[in-house]
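Structure, as structure tokens:
Of the protein chains in this complex, all but one are displayed in their positions.
Just so it is clear, A, B and C label the chains in written order, and each chain counts residues from 1 on its own.
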Amino acid sequence: MRIDGLTDHACLIVSGPDQKGIVAAMAALVARHEGNIVSLDQHSSDPVGGDFFQRVVFHREGLTSALPAIEADLAETLEPFGMTWTVRDISVPKRMAILASTEDHCLLDLLWRHRRGALPVEIPMVISNHTNAAEDVASFGVPFVHVPSQKGPDKSASEAAILQHLAGKVDFVVLARYMQILSSDFLEKVGVPVINIHHSFLPAFIGANPYQKAKDRGVKLIGATAHYVTEDLDEGPIIEQDVARVTHADSTTELRRRGADVERAVLSRAVLWHSQDRVIRHGNHTIVF
Amino acid sequence: MRIDGLTDHACLIVSGPDQKGIVAAMAALVARHEGNIVSLDQHSSDPVGGDFFQRVVFHREGLTSALPAIEADLAETLEPFGMTWTVRDISVPKRMAILASTEDHCLLDLLWRHRRGALPVEIPMVISNHTNAAEDVASFGVPFVHVPSQKGPDKSASEAAILQHLAGKVDFVVLARYMQILSSDFLEKVGVPVINIHHSFLPAFIGANPYQKAKDRGVKLIGATAHYVTEDLDEGPIIEQDVARVTHADSTTELRRRGADVERAVLSRAVLWHSQDRVIRHGNHTIVF
Amino acid sequence: MRIDGLTDHACLIVSGPDQKGIVAAMAALVARHEGNIVSLDQHSSDPVGGDFFQRVVFHREGLTSALPAIEADLAETLEPFGMTWTVRDISVPKRMAILASTEDHCLLDLLWRHRRGALPVEIPMVISNHTNAAEDVASFGVPFVHVPSQKGPDKSASEAAILQHLAGKVDFVVLARYMQILSSDFLEKVGVPVINIHHSFLPAFIGANPYQKAKDRGVKLIGATAHYVTEDLDEGPIIEQDVARVTHADSTTELRRRGADVERAVLSRAVLWHSQDRVIRHGNHTIVF
Partner (left out) sequence: MRIDGLTDHACLIVSGPDQKGIVAAMAALVARHEGNIVSLDQHSSDPVGGDFFQRVVFHREGLTSALPAIEADLAETLEPFGMTWTVRDISVPKRMAILASTEDHCLLDLLWRHRRGALPVEIPMVISNHTNAAEDVASFGVPFVHVPSQKGPDKSASEAAILQHLAGKVDFVVLARYMQILSSDFLEKVGVPVINIHHSFLPAFIGANPYQKAKDRGVKLIGATAHYVTEDLDEGPIIEQDVARVTHADSTTELRRRGADVERAVLSRAVLWHSQDRVIRHGNHTIVF
């Protein structure tokens, strides 16, 4: 499968210590491989002694056959600068697994957007610890896998089952209101980025029941946060956030209803940007180009 | 001084245990005193066994002379219901003192709005622990009082000085980025509501340097919160909040610059609503009509 | 079917020339029929000589059997004031038909919200001039009716077919990106409110291709507008509007993709409010309580 309109387009991500001449070196490299730069974004964490981040999309007729030479040249050219780089044919969609529980609004929203052609990914599977969404997922032509949660604190068997399903088949994982906490062992073994949607405006209301906490505190805006998952619960690098206005008249149930709209909007943007290689992790921060 | 267009308008706030017939009793009372209800808002914290809150604005020709009889009737009518009430001639502006420090954006914004006729208050004084804003405040025709901060943890002398300036002259106090923490002793003695603007989206980033904390956490939205001050720092009832979008490219300085716009917008709305008797405190929550 | 939690709740809408004593008369009426007012909103278009609008929700044990007496009393009580009124058992869901074309994002969003219990309506049918959504609609258990568009300017036969399907079965109609213009003859015969979603921030970009027009004009925000349909295209009373930020980098296709999210959010709010009797038409305006 190729993404329409992106044939022969590559995305090059470069990061490392900021220094003179990087842009020139990179642009000359693209030019000598007959590439045409279509878009270019860059960021320095600090003008002096900071880190440099760049995302370049270039068009190159016959990209597939040209990529090996481009990669070799990148290694040679960027090494003296101490830069890290990746280059990828962006007409090849990333493979995204979705993990879900009973709440299906984020899950279905992603499936719908995908079907409309609004998410440039493949979805090899949806894994849930419940079965209520099985029929809906199937109606989108996406394989549904049921991995029940383990009772008790030890989740190693169910996590192992999930890992086995994912192994070699996905480029990133999305937790679409998946209500199980993943162990650091799982995160290490899964080996691909994991994106979560938390139903509050982090760092406010970390942990369980954020809408109840929001009601108890009497906030006038509720929010949602999409972030990469790390071992520290709700502490990973934030990709996107948004809020909705509420009033004293809104019950906790109403906060949940409104929040559901914010959650799916925020998660869909984070997933879109990640699938387009627009998000670069930098410590506990993200750069979103 | 009277507020244009509000002559002979009263605002009646009623609260207490919800029960049948309250609205009818209150509306009949207004009608038998020849009042015409101009606006009416109500809220029940819970349809069953909850608390009832109502704000009624009514027009009554010759309000001043009618008020004593209305008040007597209110006492008699609402007593059986166990309700609390206040009634006020809203053409009489509330008296608002502003406390400020070196940062002047919130202070000047309030003074400008007041001069434009957009805040129905009187401003008997601005008190600051710095002198930089003295000339600006004077140019608005508002008395400026300098009460320097005390060194050390004991603030009782400077707080006593402030209390003496305020005594009997104000109906509420606004902390317009006033950078001193007020003691619970002060709050008890001042005897009027105190509104603060905190430069974060509470409960995120409580305490000092919220913009630095926001930068460190990598949030994608920054915010500001106007709340009533209680003994618990940054924990009082929230009146209003808002946010602004930021990106990885924004420095902490830029967050401060953008945040300043959110702060003054949020504070001005909270002050406006308080001055119009639109905000009712209910435990650690507010009802904003 | 009854809506959970709303059994024995009635919604009373009163409108007419503003005058003293209306609130008292209405509240006394509710009280003497043993109703308990749960929420009350009112608005005067002008404090002097304006129009008065009120929405009251009250709880009354055994509402169904009490309603005839309440209605008779309303007729007698409000007649002297020259007021118009309706009273309705709000635990009975309104019946909503959806008309759609090929674009399915608004249609599916409504169906999905309905399934989640977030829209208190019944959906007796979806009518489309295309068949692409037939299977999706069926999967929600909602009858799908295909009424092809007539070629040429005369739409009377297809409109007649639609009217026949709707006759007696619906309380309002939603045009969920239905791309046919309905004749004034249709609007007259259908006899129930018709809500449309227009894919621009009205009154900007009336008519066809608003996203292309938005791109051509170079706006920095795109929007969507839900409104009641009148004979004048895109000129009916506005119920709700919202916007999303765009930049020079967004293509018309991207505007459409982003706009789709705004459209479905705005339409779903308008439909929710209408279904809750929160929207009152007043000439070419709406009052939204």
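FYI, a residue touches a chain if its C-beta (ideal position, glycine included) is under 8 Å from a C-beta of that chain, and two chains touch if they have at least 3 such contacts.
These numbers were taken from a predicted model, which means no experiment stands behind them.
From the set A:V23, A:A134 or A:L233, the residue in touch with the chain omitted from the display is A:V23, counting the whole complex. In the complete complex, the hidden chain is touched by one of B:V92, B:L108 or B:L163, namely B:L108.
As for the chain not pictured, it touches chain A at residues 18-24, 26-28, 30-31, 34-44, 47, 59. Where chain C meets the chain that is not shown, the touching residues are 43, 201-205, 217-221, 223, 237-243, 247-249, 282, 284-288.
Along chain B, the points of touch with the absent chain fall at residues 105, 108, 112, 116, 118, 136, 139, 257, 260-261, 265.
Here, only the chains that are shown with their structure count from here on.
Ranked by how close its C-alpha mean sits to the mean of all protein C-alpha atoms, the top chain is C. Distance between Cα centroids is largest for the pairing of chain B with A.
Chain centres here are Cα means. That of chain A falls 42 Å from that of chain B. For chain A, the set of residues that touch two or more other chains is empty.
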